[in-house]
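Let me begin by handing over the structure; questions about it come next.
A single protein chain has been removed from this complex, and every other one stays in its place.
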Amino acid sequence: MMIHIAITQEAIDLNREISSSFHGSCCGAYAWFAGVVREENEGQSVVGIDYECYEAMAKKELDKIFSEAQKEWGIHEGRLIHRVGYLKKGEVSLFVGVTSPHRREAFSALQYVIDELKKRVPLWKKEYYEAGHQEWISCHHGHG
Amino acid sequence: MMIHIAITQEAIDLNREISSSFHGSCCGAYAWFAGVVREENEGQSVVGIDYECYEAMAKKELDKIFSEAQKEWGIHEGRLIHRVGYLKKGEVSLFVGVTSPHRREAFSALQYVIDELKKRVPLWKKEYYEAGHQEWISCHHGHG
Amino acid sequence: MNISVLLFAGLRERFRRSKMDIEVPPGATVAEVFGFIAHDPEEAKQLLRCTLCAVNQNHVSKDVVLSEGDELALIPPVAGG
Partner (left out) sequence: MNISVLLFAGLRERFRRSKMDIEVPPGATVAEVFGFIAHDPEEAKQLLRCTLCAVNQNHVSKDVVLSEGDELALIPPVAGG
């Protein structure tokens, strides 16, 4: 299995990620996800989100998560890129791609990776509201 | 809800589809799927697949399927493009994209649309094998 | 009365055409059309069993009565994606 994991300060280029994750006829199913900073969360107008990461550990943990997904669903390739720093509403915070011979496995693995990311990976976000205040969000209030 | 449905003879351009389906900060979750002609199906080497479609009815049925998904999960946008004609292994036969405020709804809707497409939409495929023979496939042997 | 029958995939190949314009008695049902197009009663029965039908692009049951000018599509098991 090929795994690509990145934590980046730079804008996520969806076309580049899609192109990089697409190749080969071994797989019938390609499933992708992008998480985007929403303009609204629980009734409040959001202007942006600051993402913070314990990078060395996040990468280790993501690697484990993909290995678990591979073991369970036999995915062929996994790709994940998470942006950190301040993102304005509408910007992409997360891209995940999973490749597998059949679609059910691809969907299950894709959802597993994102669910586990939100539970286990040391990443934090602070929302900035139009009203002027800010708030650290825990996964129980997750937006994606 | 915005719905884009197309049946096409031309190669599906993933980058164009992703770019077209991405916009706005109303949605936190973008989920995409691509189905690709696999080089192998049930132990046989596949060289290509011929897709046939009853286009007028297929579009009607896809429209219904997206409406059902919208009603059930409140998706904001749906996009589906299915290629017809002869495709070589490795080529994209299907692209589906779904946009919604939260990821669970996007994933549920995306899977529903593909499952229903395979059950209800008048589309057929004939596999061409390296060994020289051909076979019409019914959804119970589906490859995606 | 005249109707059109659309054929797809394996059926199109079996009948070597994608469309048949045929004449059927007024009041004919969808099921009865199979008798007109099949080569023999055995084939008609087999087709009836494993084919879905749509009239003017809407799924119908096989006891529906056809009208002049209807477009009847015979839909073998589908497999898109």
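Just so it is clear, A, B and C label the chains in written order, and each chain counts residues from 1 on its own.
What we mean here is this: a contact is a pair of C-beta atoms (placed from the backbone, for glycine too) under 8 Å apart; a residue touches a chain by one contact, two chains touch by 3 or more.
Just so you know, these numbers come straight off a predicted model, no measurement behind them.
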Shown chains touched by the chain that is not drawn here: A
Footprint left on chain A by the chain that the document does not show: 35, 51-54, 56-58, 60, 82, 93-94, 114, 117-126, 136-144
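Just so it is clear, only the chains that are shown with their structure count from here on.
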Whole-Å gap between the CA centroids of chain A and chain C: 49
Averaged-CA centre spacing for the pair chain C and chain B, given as whole angstrom: 27
Touching two or more other chains - residue numbers and ranges from chain C: 81
Where chain B touches two or more other chains at once, by residue number: 35, 114, 143-144
